[in-house]
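The complex appears here without one of its protein chains, the remainder shown in place.
Up next is chain A:
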């Protein structure tokens, strides 16, 4: 199988493009996911991913064909609507944030599934390929889809690189950020929008159900290796990239396997390794520290 993977990677331009774009997606998810985790917005990412489904279906019903950019616009619209509604519910009612997220996520996703079943029942609907958005199918992406995703992911990575210092301060200490003259409101809105875009461009390859995992797993794995945000972002990006590459490769050479689950399983493997041997409060490091303490106490 490794042989097949190498062959595909070396000789099939299509595969090369798919792998390159899922790699960029993995990096963008790791990077934006790191900021989202520290901002305690990871779950919002999950809600946005699920809420993207009805947007995709509505866009498809409106234009009657599968044009990725239009579908993604629909996904962005309902994704943003979901974040807005979550905010509205938490600020104007007694409902807590976790319950609000759960509510919006399931209502939007349920609506999406209803619309999707309707589309697949229509004549020719089952050829729409929309069901790939559930678990992701990188191999089903056209060359244009791949360019769109790679371009957007590259743009996200660039913006995160440029705004690294501003976002760091904004998340660590928003009051101090304001005192330093940063446009806090603008930066917040920009971050939320880019987080939504990250999720939306990823759903074709990873799927709405598992996209949030690509935001979260590389990020929490990276935390076991470093106490510095800069390195955390780099490591999370690398783990995201590896997961993207491996997931996309396996799913393209073995037809039929959905990409999303493969990417997430790979990322989960990285998490287990990080959790076990990571030098910052990883399992082994903790056990060793505990033994040193016991020894010191017995002396």
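To be clear about the criterion, a contact is a pair of C-beta atoms (placed from the backbone, for glycine too) under 8 Å apart; a residue touches a chain by one contact, two chains touch by 3 or more; residues count from 1.
Here is the rule we use: contacts and distances are computed from a predicted model.
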| item | value |
| --- | --- |
| Protein that the absent chain corresponds to, by UniProt name, given "Phenylacetate-CoA oxygenase", "Manganese/zinc/iron transport system ATP-binding protein", "Methoxymalonate biosynthesis protein" or "Urease accessory protein UreF" | "Manganese/zinc/iron transport system ATP-binding protein" |
| Residue among A:115, A:197 or A:229 touching the omitted chain | A:229 |
| Omitted-chain contact residue, chosen from A:6, A:84 or A:176 | A:176 |
| Contacts of chain A with the absent chain, listed as residue ranges | 38, 162-163, 165-166, 168-169, 171-173, 175-182, 223, 226-229, 232 |
